[in-house]
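Here the complex is missing one protein chain, while the rest keep their positions.
Which chain is which? They are A and B, in the order written, and residues in each are numbered from 1.
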Amino acid sequence: MIRKLVANFLILLLLIGSYTASYSALLQQHDHARETARSSSGSWNLPPVMLLALAGEFKGLMADYLTLEAGAQLGAELVRTPEGGYRTIKKHYNWPLIHQIFVASQILDPSFAQTFIVAQGWLPWDAKMLPETQDILRIAANNRPWDWQPLHYMGFNAYYFLNQPGPAGKLFLEAAKTPNAPPFLPILGARLAQKGGETETAIAIMQSMLAEKNPEEPGYADMLDRLRALEGVLVIERAANNYEKTMGRKASSLTELTASAQLAALPPNPYNLDYCMDSAGIIYFDRPNCRDSAPGGSSQ
Amino acid sequence: MRALRNVWFLALATCTEGIRHRALWAIVCLASILTMANLGVTTLYSWDLGKVSVEFGLSSVAFTGLLLVFFLGMKILADDLERSRIFMLLSRPVSIWQYLTGKFLGLSMILFLATIILGLSAALSMRYVLLQYAAFVPPNFSWLTCIMALACQWLSLVVVLAMSVLCFSFAKQPFVALLLAVSSYLVGQNMELLRRVVVENPQAGVLVGQERLVIALSWIFPNLSLFDKKYAAAYGMAFSGQEFLLLCLYSISYSALLLYFSTLLFKRKELA
Partner (left out) sequence: MTPATPAIEISNLSKGFGPRRQRNQALTDLSLVIQPGEIFGFLGPNGAGKSTTIKLLLHFLKPDSGNLRILGRTVGQEEYRHQIGYLSEFPVFYDHLTARETLLLSGRLSDMPRQEIALRIAMLLERMHLSDAANRRVGGFSKGMKQRLGMANALVHDPEVLIFDEPMSGLDPVGRHQIKGLISELKQQGKTIFFSTHILSDIETLCDRIGVIHKGVLLYSGGLGNFLAAGETLEDRFIRIIEEANHASVA
């Protein structure tokens, strides 16, 4: 009886030992293989139609999984040390792969916030994939009509990376139209749009937004002031353009403009500041000393 | 009147048999645990937690429902034939259509019960997540939409069950019936996608010029994607009561049609 027990115990030990040894060796080999080769194949490589077909009625779930996969690709890498511990190493990111995962996730669920937010957090920066990011954000914006964030990010990218204040302002103004958009968006958008030579567009969008707002709502008065200021700027810009057409050169100052027949008087500024025209001909309603910062310029 | 009573008695017996089946409770328990896993899964995400929670919960119900249809439902049907249990019923004044309809209704009732249990389980975990992460609840989230999405999920399973009954009616082997039912489900899930690809894409590979064929197929196979309202529930997008009623009508009429054809095919089957 005892011999039988001992024999069974030894057999069990042998089985556990061989299992432990083989699995441990397999894991070590797998870790080593992962260090040298990155997994670049997955469902994200499938054509969109096949991806949709494969997901069936679980598109959302699969999109969720893919964002986790993207997160794993972007996460820190732990490498096993010979001593048996782990250390974190700077990871080499496979940006085209990561972008493909975001695209695949968006094909399955174009409304998922995590996709565009994480994409915005990584792709325009080290990856320098700005056009791709804007595409992702535009799809998100089209599919999240209740969310101002995608357009806001697009506007930020246009301003920060592309140095295009005009288009950035338009995007901010577009974002401002979404329900529950923060009050700073239209004001910021108007400023940028005007800076980028999009004054008329900014005025039109501000007017449409004010038409949908109640005067009692917070931010209404601020938006109205901004609109008045933009309208003032537009009057001056048109006068400056007419002056240039007539005289064959830009006006050197607002005084010269008002002295000519093009502008009878400067329009009122709701911020109680003087309008200013810098050496490039850009009109400011909130920088009366805009010429001071320019070399050799004088204040208006 | 007597015919409907026979259908009801058979449905009741099938439902009782199914409810007492251990496999049903194993699947339901596992699925309930799965819906509770919702709580852990949501914490893996930083945004749109509400959507992740709702979609995970509803997907659990969908997946479990499919398991019940393909494994429990088809097993109950197949056992009737393979173990000659059907003789006990057909030696009574019960017609083939009463037998099939009664079986179908009984299995639908089992699916309904499972959907309710799983839906409640999913709702509990969703409620917890939505309370914990209120900032991430979609602006127009609605429990009514979730309930309607759950109901649509059940209707979809009923259609899949009807397809399974049809496959069971003409296939010689239960395994073949199972394969056919699963294939029909996959086709049904992607029928709308296929139709859009062919109609909108002039370079749709081998399907170029086959628009009519694909449209004809889209009328033959069920359009299961119409019942998929997880996206709407997850993002708080309302879908109209009219659409819901039409889905109910579509599900009932299509299932009735399949049962009709099942009866015709089953009558030609040699039962022994």
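Here is the rule we use: a contact is a pair of C-beta atoms (placed from the backbone, for glycine too) under 8 Å apart; a residue touches a chain by one contact, two chains touch by 3 or more.
The structure presented is a predicted model; accordingly, all values stated were derived computationally and were not measured.
Chemist: What chains on display are touched by the one that is not shown?
Modeler: B
Chemist: Among B:Ala13, B:Met109 or B:Leu124, choose the residue that contacts the chain missing from this document, as touch is defined above.
Modeler: Per the contact definition at the top, the residue touching the missing chain is B:Ala13.
Chemist: Can you work out which residue in B:Val94, B:Leu113 or B:Val214 touches the chain that's missing from view?
Modeler: Looking across B:Val94, B:Leu113 or B:Val214, the contact with the absent chain belongs to B:Val94.
Chemist: Which parts of chain B face the unshown chain closely enough to count as touching?
Modeler: Here the touching residues of chain B are 2, 5-6, 9-10, 13, 16-17, 20-21, 83-85, 87-94, 270-272.
Here is the rule we go by: only the chains that are shown with their structure count from here on.
Chemist: Using the average of all C-alpha atoms in each chain as its centre, how far is it in Å between chain A and chain B?
Modeler: 40
Chemist: Given the complex with chain B, which residues does chain A contribute to the contact?
Modeler: Against chain B, chain A makes touches at 49, 52-53, 56-61, 64, 67-68, 109, 111-114, 117, 146, 179-180.
Chemist: Looking at the complex, which residues from chain B come into contact with chain A?
Modeler: My answer: residues 44-48, 51-52, 55-56, 59, 62-63, 138-140, 156, 186, 189-190, 193, 197, 224-225, 228, 230-231, 234-235.
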